[in-house]
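See below for the structure under consideration.
Only one protein chain is missing; all other protein chains are in place.
And then chain A:
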Amino acid sequence: MLTLECPYCGVKAEETELQAGGEAHLKRFGPGSSDDEFEGYLFLRKNPKGVHFERWRHAYGCGKWFLAARCTATLEVFGTYSAQTKEPPADLQAKIKAKRPDWEGYK
């Protein structure tokens, strides 16, 4: 069972209290973008075995969207953070790098 701590209300919520929102830190391509860019934005996901950044919503709790970094292979959770960020916090990235030296970064 996956347990994530909501950064807005501090509840350690288990999976059934949350709603998954797919990959985080996507760059949106809207009107005026090329077909390739739009296809990439709409359909193409990393789906890694390892470190993954995801969007989650504390659906049955405070209702806020937040972001989480976890390992898809071991279910280890590296951390959760506010959705109002353009990229993962530096300290979280350093922590992941320390635990997974061959991790290539979130991009």
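Structural remarks
Everything below uses one rule, namely that a residue touches a chain if its C-beta (ideal position, glycine included) is under 8 Å from a C-beta of that chain, and two chains touch if they have at least 3 such contacts; residues count from 1.
Keep in mind that, in the parts below, contacts and distances are computed from a predicted model.
A chain of this complex does not appear here, and its UniProt-recorded name among "Sarcosine oxidase subunit gamma", "PadR family transcriptional regulator", "Tungstate transport system ATP-binding protein" or "ABC transporter permease" is "Sarcosine oxidase subunit gamma".
Listed for chain A, the residues touching the missing chain in the whole complex are 8-14, 16-17, 60-64.
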